[in-house]
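One protein chain omitted, others in place.
The chains carry the letters A, B and C, assigned in the order they are written, with residues numbered from 1 in each.
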Amino acid sequence: MNRKLKMGMVGGSKDAFIGAIHRMAANLDGQIELVCGAFSSNPAKSRETGESLYLPSDRIYENFEQMILAEAALPEGERMDFVSIVTPNHVHYAPAALALKHGFHVMIDKPLALSMDEAKSLESQVESGGLLLGLTHTYTGYPMIKHARHMIKSGEFGKIRKVYVEYPQGWLSRRKEETGHKGASWRTDPARSGISGCMGDIGTHAENMVEFVTGLRIQRLCAQLNIVVEGRPIDDDGAVLMEFDNGATGVLTASQIAAGEENDLKIRAYGEKGGVEWSHSDPNSLWLKWLDRPAELLRAGADRELSPVAQKNIRTPAGHPEGYIEAFANLYKNFAHQLRARLNNTTPDPDLLDVPTVSDGVRGMAFIEKVVESSNAGGIWIPFIY
Amino acid sequence: MNRKLKMGMVGGSKDAFIGAIHRMAANLDGQIELVCGAFSSNPAKSRETGESLYLPSDRIYENFEQMILAEAALPEGERMDFVSIVTPNHVHYAPAALALKHGFHVMIDKPLALSMDEAKSLESQVESGGLLLGLTHTYTGYPMIKHARHMIKSGEFGKIRKVYVEYPQGWLSRRKEETGHKGASWRTDPARSGISGCMGDIGTHAENMVEFVTGLRIQRLCAQLNIVVEGRPIDDDGAVLMEFDNGATGVLTASQIAAGEENDLKIRAYGEKGGVEWSHSDPNSLWLKWLDRPAELLRAGADRELSPVAQKNIRTPAGHPEGYIEAFANLYKNFAHQLRARLNNTTPDPDLLDVPTVSDGVRGMAFIEKVVESSNAGGIWIPFIY
Amino acid sequence: MNRKLKMGMVGGSKDAFIGAIHRMAANLDGQIELVCGAFSSNPAKSRETGESLYLPSDRIYENFEQMILAEAALPEGERMDFVSIVTPNHVHYAPAALALKHGFHVMIDKPLALSMDEAKSLESQVESGGLLLGLTHTYTGYPMIKHARHMIKSGEFGKIRKVYVEYPQGWLSRRKEETGHKGASWRTDPARSGISGCMGDIGTHAENMVEFVTGLRIQRLCAQLNIVVEGRPIDDDGAVLMEFDNGATGVLTASQIAAGEENDLKIRAYGEKGGVEWSHSDPNSLWLKWLDRPAELLRAGADRELSPVAQKNIRTPAGHPEGYIEAFANLYKNFAHQLRARLNNTTPDPDLLDVPTVSDGVRGMAFIEKVVESSNAGGIWIPFIY
Partner (left out) sequence: MNRKLKMGMVGGSKDAFIGAIHRMAANLDGQIELVCGAFSSNPAKSRETGESLYLPSDRIYENFEQMILAEAALPEGERMDFVSIVTPNHVHYAPAALALKHGFHVMIDKPLALSMDEAKSLESQVESGGLLLGLTHTYTGYPMIKHARHMIKSGEFGKIRKVYVEYPQGWLSRRKEETGHKGASWRTDPARSGISGCMGDIGTHAENMVEFVTGLRIQRLCAQLNIVVEGRPIDDDGAVLMEFDNGATGVLTASQIAAGEENDLKIRAYGEKGGVEWSHSDPNSLWLKWLDRPAELLRAGADRELSPVAQKNIRTPAGHPEGYIEAFANLYKNFAHQLRARLNNTTPDPDLLDVPTVSDGVRGMAFIEKVVESSNAGGIWIPFIY
């Protein structure tokens, strides 16, 4: 197979932020072409979006059911190879399940589903169908995050003892959901978002980041979730104390009411010999802090000595900043690599297998359920078992 | 009275870090002169220290009891006006109590004492004796901290909703206490440090900072204290979830095993309209983050428009960095101002009354007791009542 | 016309850095598709590159002459709409001139050509042919640069009085050109690079940036060019004092031997009321420094209030960093917009007309000639007339 991979999209109409990001991420490296889409539950909007993307009219669908069935009926090589699902949380399960049922691989936005039941159902479908499901925990796509993970795994800091992860945002400091803002509306509506708002939307990114980077697994946690803005039916802020499987402890904070903050996910992990720090506001840098020598500033760059897994996710020399879209594109690029290997019956590069999977998605749903459970019980410690 | 104030010192022998800082802080503004001292429990060391400070030999004492009694016997105007106590925690109470008993005002390092009982006893002595006791929570001396406090009090951010305070250090990542390091030794020895190590030493600074800046009072808390370095008899790391009297929540972290970190106390407080951020690594800056307009960077400087309480604690124009010693000196300068007003029977400037007091010290001891109690009970929420 | 624009490429074989960047930039927004290329003067390499890009074999050409003639012979709608030229400087003129001659619009890497004569010849071809030529002075693609330009033009800082621009790199601190490094080899070879090395390669970016942002025009200059690394036949460092048409002065520095530096182009411009600062290491930020009030940090973001010209070049909300590839993509996106307007006979958005043109390219060549002239004469002031 020597062609671009063909992608269909569910969701992502013209005024949706994240759909456009998915498309740019898929476009960037010239490995994937968008061939069809059901971009909105409103057929006219879906059509308008598809046309603005220069799709032929017969590949613009009225809804995802129509798309999946019609594409399944096309000959191989013409039909889409995988579906990208970029809808709000309550429209994750149905299109993903239907796509998997019809043999399509899936890329899907996080969190995986609306509930643990949905998540587990998708997990078993993926496992039984032998298909790929990639979950866009975007921050795992940053090369310096991959390098931090590599260093920790290699033992360069000794045993990890303490982890801080924070995800402060301020955009929901007021009831933006009452102003017609789409993203704010569904994210603060339990029917569309799930049982948690802030923790479901960004807390899961933080949880995923901690476990991705450190390789540790949360074993117990104690959470305090808050509804800060009056009248909101769902948490917009929270903090979680954590214990990990190696005995280390950690603190996770996430907020949507940290007024004036943007989106600065930050992780710090400290081992016996030193610590590592990464911040989304300066994503091409990685601070190494050492007990016995000066701190070092590692920088992303194709011309830098970094671990292969980092290097394979870098496109520019040092000093030419890559950002959020490139990190996102790394997920698509690596997913495409895995998919192509499967289609060509070749062995994929082991360095390109770290795209978050359906199991990461199940773990994220478990995290949401556990922090809600702990907080509802008054902020008690509970085991992270699911 | 038109002369420098006369200071005696307990502790602070030549090889002690914090004693030298106290002396520089007292020296800086030319308001105070060191006239006597009992610098060590070792008389020879006390003598050697006093001589290196150019003190006359009859004002270098063998111990604090001798000093306090001898000074009390000197005529007014010649004898010391106040005592500065810069010993480890277990030698706070006795000299402070004796000094107060003999009518001397007291400056004392934090935490106030070894236990709540000692702290309360000092509090009643201070109250009954009508004397001044200043507690060196140094960070309250920074002008931008005072300005942040002023802005919050003035309502510029609306109601405060969320507070993060962190105090990461890495210097106890190994058992430095076994290498003969003085500061490490007593700080990790419950007999000399009290029931908490990390929380007593730096957690109390963080607690004091939160309440000083926001004006809020902790009402409930849930703490997790850890002994990370094996064999250490006392916590070297911890995290505290907090609820405040106005309904806001907060997270406090303190660590002495965040390998590679120095001493970067940092506070962030978010209200309805925006947030404020201050970090000890850049103490002359104050970030104002706003919901509806660009972030602003306020800078310390005698030539800047800042609140009077900030201005009265600044010595240089913007761009001429002031640091830790100047913040420390502000405590001494303002304490001296209060003392001078008292001696001269004048009204002190209300802007110079914010030196931490014995009551702040009692509150700090309560914080230590409460976090230990919560943590020992398995990390449960408890009320902050004492 | 409702389809993607079709791009052919000259240069950019698999191991060339900048060719891949051009392709990603063209891919990103889904407005342009690569349809053909002559990727190398080595036909086998060109073929290999084209195949790796999934091009049909009949659109992979052996050289640019073949490509341009063959494409010109294809029917409209099938043939390429424009050529992207990404070769070293000495292979700019010939393909550009031939493409223009055959009616193809051109995107071309900077500097425009090898000499002033070539540059002027291209300028007259463009003007007489009524075609578009876009020059990839990438840094003009950054939204915060566009916003800085907008603010200065709007008079928010008053008259501009002083400008500093610097472009420090360290990658040529050793004779990398002797290690087989392609980019180093041609850049330090006057036959392929032109009369200047450092000033031609990055000094022109700095010159373009100054004039783009401030709207000022250099009127006189005094340059000192240096060959720092022994044996190199061409400048690898330099500094230029400048006078502008409004009486302001400026300083431009560029270096390839600032050992340890990456690629941190930085501009600062000061007017009567304040100044503006932008640095490539933090490209989504713009510092506004004011005489009478605190400095402000403007941040890029689709959710921020910025000038329309900035907003139309932003893809993500604040806190989701965009970088070099996105800036590069803005040049392609805006060039595509202009080209599409022309093909559809519509009026382009005036905010999207700021892609650097052939005239900017001529001015860049003049800059190169003038700094070499001044430096060769011993570092004297000369008028910037051409």
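Rule of thumb we're sticking to: a contact is a pair of C-beta atoms (placed from the backbone, for glycine too) under 8 Å apart; a residue touches a chain by one contact, two chains touch by 3 or more.
Source: prediction; values computed, not measured.
Within the whole complex, touches from the chain that is not shown fall on A, B, C.
Touching the missing chain, out of B:K110, B:R161, B:H205 or B:H280, is residue B:H280.
Only one residue in the set C:T214, C:S255, C:N284 or C:N330 touches the chain that does not appear here, and it is C:S255. Within the set A:M1, A:L69, A:A191 or A:L297, the residue that contacts the chain not displayed is A:L297. The chain not shown here is touched by just one of B:P111, B:G301 or B:P356, and that residue is B:G301.
On the side of chain A, the interface with the absent chain consists of residues 288, 294-299, using the contact rule stated above.
Taking the whole complex into account, chain B touches the unshown chain at residues 2-4, 17, 20-21, 23-24, 27-30, 34, 51, 53-54, 169, 171, 261-264, 280-284, 299, 301-303, 315-326. In the full complex, chain C touches the omitted chain through residues 157, 161-162, 164, 166, 168, 170, 173-174, 222, 224, 226, 228, 237, 239, 241, 249, 251, 253, 255, 257-261, 268, 270-275, 288-291, 295, 378-381.
Note that in this section only the chains that are shown with their structure count from here on.
Looking at chain B and chain C, the chains that touch each of them are A.
Central chain assignment: A. Criterion: smallest distance from chain C-alpha mean to the mean of all protein C-alpha atoms. The chain with its Cα centre farthest from the Cα centre of chain C is B.
With centres defined as mean CA coordinates, chain C is found 55 Å away from chain B. Centroids built from CA atoms put chain B at 44 Å from chain A. One finds 34 Å separating the Cα centroids of chain A and chain C.
Shared contact sites, meaning residues of chain A that touch two or more other chains, fall at 261.
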